[in-house]
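Just one protein chain is left out here, and the rest sit where they should.
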Amino acid sequence: MPSQMPSNRPAQPQTHMLSDTTRAALAESRPGHALPRAFYTDQAVFEDDMNAVFYREWLFVGPECELPEPGDYVTLQVHEAPVIVLRDNDGQLRAFHNSCRHRGSTLCQKERGNAARLVCPYHQWTYDLTGKLIVTRFMGGDFDPKDFPLKPVHVTSIEGLVYICLAETPPDIENFRAAITPYIAPHEPRKTKIVAESTIVEEANWKLVIENNRECYHCAGAHPELLVSLVEMALPNDQRFADEFRIMEQKAREWDALNLPHAPVDGGVEFRCIRLPFREGAYSMTMDGQPASKKLLGELTEPDLGSVRAFRVPNNWHHFLSEMIIHFRILPLGPNRTEVRTVWMVHEDAIEGWDYDVDRLSEVWVATNAQDKELAENNQKGVTSPSYTPGPYSEISEFMLINFTEWYRDCLSRYEAGDTESRTAAE
Amino acid sequence: MPSQMPSNRPAQPQTHMLSDTTRAALAESRPGHALPRAFYTDQAVFEDDMNAVFYREWLFVGPECELPEPGDYVTLQVHEAPVIVLRDNDGQLRAFHNSCRHRGSTLCQKERGNAARLVCPYHQWTYDLTGKLIVTRFMGGDFDPKDFPLKPVHVTSIEGLVYICLAETPPDIENFRAAITPYIAPHEPRKTKIVAESTIVEEANWKLVIENNRECYHCAGAHPELLVSLVEMALPNDQRFADEFRIMEQKAREWDALNLPHAPVDGGVEFRCIRLPFREGAYSMTMDGQPASKKLLGELTEPDLGSVRAFRVPNNWHHFLSEMIIHFRILPLGPNRTEVRTVWMVHEDAIEGWDYDVDRLSEVWVATNAQDKELAENNQKGVTSPSYTPGPYSEISEFMLINFTEWYRDCLSRYEAGDTESRTAAE
Partner (left out) sequence: MPSQMPSNRPAQPQTHMLSDTTRAALAESRPGHALPRAFYTDQAVFEDDMNAVFYREWLFVGPECELPEPGDYVTLQVHEAPVIVLRDNDGQLRAFHNSCRHRGSTLCQKERGNAARLVCPYHQWTYDLTGKLIVTRFMGGDFDPKDFPLKPVHVTSIEGLVYICLAETPPDIENFRAAITPYIAPHEPRKTKIVAESTIVEEANWKLVIENNRECYHCAGAHPELLVSLVEMALPNDQRFADEFRIMEQKAREWDALNLPHAPVDGGVEFRCIRLPFREGAYSMTMDGQPASKKLLGELTEPDLGSVRAFRVPNNWHHFLSEMIIHFRILPLGPNRTEVRTVWMVHEDAIEGWDYDVDRLSEVWVATNAQDKELAENNQKGVTSPSYTPGPYSEISEFMLINFTEWYRDCLSRYEAGDTESRTAAE
């Protein structure tokens, strides 16, 4: 009978059930509009988000320079999944589920550290840095340690930006790598160091945090510190900003001369990468627009490079300046709670007190994050109202939210259909 | 075909599904007895309560004198619904869902304030005080602001007591207005001011908080401060209190002479209004029974007026004394959490330090609220026991709880049947 015949066809995709609430919200959702209420408030939708998005997509962890030496590790918590990312003795990045194969205890509790081997604090089962189980006690004759390696997690570094993927078969990330590398490589992210970090919790759904980041429609009313440097234009030919358009034209010529790419890449709904100028006279995201560090990154010689602005769904965005890099990472904590981590990087040889001052370097985004937290929390309270109906996005100012919600809905549909590949710019 | 023919019949009532737990609890419920456990503890019942009661009935907000000027507003949170109540430029009270029509952010974050226009803090969409959207930016040609007014909420003032209703078609409140106006108008609530307020959270279901308020069976054991003035009688002819019955007879004559109504109104299971005397020699709800404010309310000339005691299902009760008004408002926060807000009012021209002292004026009810909180929380812990079986109410001392639970069950049944009108005294 046909159904019992061997087949050379590839395995059928694994389909999944979304919750009834998620499916109803999908059906209710309208393109170009904010998402229906349940997407921001409901526990079942949140679980679907974790399965369809955060357990399937590539997630930004942090800068690779956090892990310079063999045994260096960082940990993070992706919803219910604790994860370790480390550098092994061959210098290779590896990631594992942070759960001992004996009784499941987490192996590493600290946010970062160094370990020659991973020793479970519970019963001292010990793994080498490749995840191989090498020491146990009292496990009897039938027990074969080879059956109990740490469970691996996919990991890659894109020019020093560490990404992991918890899926068995991760979606493509090479398109992203190819697109952003020419933009960020001149800043040499691997040759930087973290000099400031902040972790805050916003009482808002992760999608509201992302939406908040995807438009500068709110900047004029909310972010005086940021607007010292930032221009509210999202594209070089943004019709709203004639003056800045002129700056862009001039900067484009200078950057072309420096061989620094700046035009927007085609990341489709998944990612964005572009170099945009700051306001006339501003070099950096500081309160006075002056450089945050005297030492320029990599081999850069020109301080006035605006910033390479990159983001990638679902959890990260970045600014690459001439002398500073700022990474932002979000991790969902619940339907209405999201962790936002910000790290500020300067050249690895920059000297604190001489080249840079930590407070001065971080104050613009510390203030901006606090403002965004308040906006996102107001937003959360309002969309929780049973009276809420999704309003229309501004096509001019909020087109990246149209992209984001389109990507998000597609993500859920692909999960349901068992399709691992996202639509990318190439399609 | 008949089903497609136009019809002159009124729209069919919209029926609703109660949760299985609520329906089982309704079936289990016995008249004259405390409610079954699930009504006090279960999340699904709580959601039904919000839909069937708090999103359908008239809710007390606070005194109208909080909103003297155009642009004055107060906010409150009815479960998941943030609401703004304000006075518009024509002096009219209006209420709106506190959620911007763009991306849903709350418009007003403060508990009270004044605003010439309602400007969303997110993207500065701006509404006038009638809810009309008057300013947006970058919204493109197709966008018509007329399609995006703030969503209105029904609001009315009954002699200065502000009530809102979140239902599309609110139930009748005119019967209540007609009944209580003659009792409270002489106290002129609109000509008062808030001089003290307290907001506490009781770890108890909202119905236990209401039940606690609906009987004085517990007063002797719990409320020494309150009993300085309060008589535990609920009706003028209460057989338990022969002495107080004599006071009542005498006071009735005095109040008749002053044209102050005092007999109990027929509010059925929905509301109550009655004037009852205090203990012999007590003029007010103070620790010594002496007036809380030297300045009598309105045109009143006689300090010994006992208090008009009024309540209305589901969320408020009030004392109107000769020189002070006290309003109590509850808002459910969860199956076992309820906010109780108390405000103390005196004549708008009374002078602090001369006419009244805030601590002295509020201390009886601050103490009584704290005692009731403890009683309600003990009650919550006990009804949560799987061993709990609802006991019988005292027909003499707890008849208002019999009324309340009857009203409550009926409320759920009417919601299920799609019936908006409650049974009132007139029926």
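Here the chain labels run A and B in written order, and each chain numbers its own residues starting at 1.
We adopt the following convention: a contact is a pair of C-beta atoms (placed from the backbone, for glycine too) under 8 Å apart; a residue touches a chain by one contact, two chains touch by 3 or more.
What you are looking at is a predicted structure, and each value in this text was computed from that prediction instead of being measured.
Within the whole complex, the absent chain has one touching residue among A:A24, A:L93, A:A115 or A:M139, and that is A:M139. Of the candidate positions A:R103, A:R117 or A:R246, contact with the unshown chain belongs to A:R103.
Within the set B:A116, B:I396 or B:A417, the residue that contacts the chain not displayed is B:I396. Chain B residues in contact with the hidden partner, per the touch definition given at the top, are 34, 211, 217-218, 220-222, 240, 374-375, 378-379, 381-397. The chain not shown here touches chain A at positions 55, 80-82, 97-107, 109, 121-124, 137-140, 143, 148, 151, 166.
One rule holds for everything that comes next: only the chains that are shown with their structure count from here on.
Least-squares overlay of CA atoms from chain A onto chain B yields a rotation of 120° to the nearest 5.
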